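Mind looking over this structure? Questions follow.
All protein chains of the complex are present and in place, except for one that has been dropped.
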Amino acid sequence: MMKKVKKLVNDFSLGELRTGLKVTSKEFVNKKITVQFPEERTPISPRFRGLHALRRYPNGEERCIACKLCEAVCPANAITIDSEMREDGTRRTTQYDIDLFKCIFCGFCEEACPVDAIVETHIFDYAFESREGSVIDKKGLLEIGDKNESAINKAREEDSKYR
Amino acid sequence: MWQSFVDLTHQLIPWFDGGLADILIIVIKGLALIFPLIIMMAYMTYAERKVIGFMQLRIGPNRVGPFGLLQPFADVFKMLFKEVIFPSKSNIYLFLLAPILAFVPAVAVWAVVPLGEDFYIANIDVSLLYVMAIGSVGVYGIVLAGWASNSKYPLLGALRSTALLISYELVIGFVLVTVVMIASSVNLNTVVESQSGGILNWYWIPLFPMMIVFWIGALVETNRAPFDVVEGESEIVGGTHVEYSGMPFALFFMAEYFNMIFMALLAVLMFFGGWHSPFEGIPFLEGLFEFVPDLIWLLFKMSFFLFLYFWIRASFPRFRYDQIMRLCWKVFLPFTIVWIFVVALMTQLGIGPWF
Partner (left out) sequence: MEFTSILFYVFSLFFVGSSFVMIVSRNTAKAALWLILTFFSAASLWLLLEAEFLAITLILIYVGAVMVLFMFVIKMLDTDQSTLRAQFTRYLPLGIFVSLIVIVQMTLVLNAGPFDLDTVGLPEQHGASYSNITAIAQQLYTVYVYPFELAAILLLIAIIAAITLVHRTQVKSKKQNISEQINVQAKDRMRFASIKKNSTKESK
């Protein structure tokens, strides 16, 4: 009986609506947790899989030996590789294209690579200005690798104890 | 050059005496009211996004200008440069007439509302009825937008919101009847004047339940959350707004915000003593707040109601159509009718806070 009266009073004084308003008014004055993206960034795991890059050895020689394992393992068929023999007798790629529209960023290419040539960096805020821009060629990938070598190295080092 | 200008003004003087001056003054008064209103409307969109953002633990617009203060202007220019698209096989004349029909009544109601003592464009005798009549014309914007778009979702949105608007006009009408009975006038000026004398003389105390009903009705009339069945983004995409883009859409948007500001003003005039200071009649505080102009009090009270719009929008989920209808016909209508009876009896017998 008492319970019913209490519920009646609560219903007619719009009790549930008041609870809702109370919650929002409390949040209104709370500290905001928004991260201001371009200026602030959330921390990223060393295993984060972003934009691809091709690495070089410290002496400047490119790592990729055109074994085509990444091309074979790629589930989205995003990688296209063509190769030939260089003057010094080593096998090198002449073409190494990644179609970023096809790529699903699974990281299998990175895992398959025997020489750690193809890696995925922490870059995720990139954009294309033309339709063809989605395909990155070898030159572009090497450029990304050169530019971010230190960051790639650091991420590999951080993750090394768990591999 | 200057001499010819002076001659021209001299020639115009007889015209001025013949009523042209009166018309000019009315036009200037109207412009003086509409420009601040447009600025107010623009910054209401900013305030809405900020307030709702804060309530959802976000910070809202903060990129354009300091604290995002120039965001409304960015929005306006975006709207201006957008292409106006006409759906195929739509009725173009009615399609373009619809936003105008939504916008014009939203502005026209402001002709009779007083914003202070002797501070109005027109003080007509039946101003409350005028407000309700012109307000009810605004429905045509939605009706025509839904019909002329030649599209399913606008039609659905228009159908269900027109039915709602007509139903809730009844409820609002009944609520206003109680106020009119106490104030014994349908002139908004007189209604406000009869509430003079401090916060205890305002009608929100004797008519508290009516005020709640009025405010819920106002939410429905302005198509605001949680009663925004005309748009219902998650149900019917954008309702009547689906096919509109650019300036026609902006007109709908402006009409909605003008109506919101107007409903807030009406609530203040009807239940919160209009431009009267809440401290009237209190010995010490009355003198302390003597310097505050009437308009500031009015805007202060209005901004509370405008904040309430955003607060409610951030708090409650959307009602289902049949639940709103049930609320109207089975809850509010009997409730208000009973209250009309009670208020009539009390005013007649001179009992209680009614006199």
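Descriptive notes on the structure:
Labels A and B are assigned to the chains in the order they are written; within every chain, residues are numbered from 1.
As a convention for this text, a contact is a pair of C-beta atoms (placed from the backbone, for glycine too) under 8 Å apart; a residue touches a chain by one contact, two chains touch by 3 or more.
What you see is a predicted model; the values in this text were computed from it and never measured.
Shown chains touched by the undisplayed chain in the intact complex: B. Screening B:137, B:199 or B:333 for touch with the missing chain picks out B:137. From the options B:33, B:70 or B:124, the residue with contact to the unseen chain in the full assembly is B:124.
Only one residue from B:117, B:169, B:193 or B:280 touches the chain missing from this view: B:169.
When the full complex is taken into account, the listed residue touching the unshown chain is B:147, out of B:46, B:120 or B:147.
Only one of the listed residues, B:159, B:177 or B:343, touches the absent chain: B:159.
Across the interface with the omitted chain, subunit B contributes residues 19, 91, 94, 97, 124-126, 129-130, 132-137, 139-140, 143-144, 146-148, 155, 158-159, 162-163, 165-166, 169, 186, 323, 326.
The rule is short, and it goes like this: only the chains that are shown with their structure count from here on.
Against subunit B, in their complex, subunit A makes its touches with residues 14, 17, 20-21, 23-25, 27-28, 30, 32-34, 36. Within the complex formed with subunit A, the residues of subunit B that make contact are 51, 54-59, 62, 212, 311-312, 314-316.
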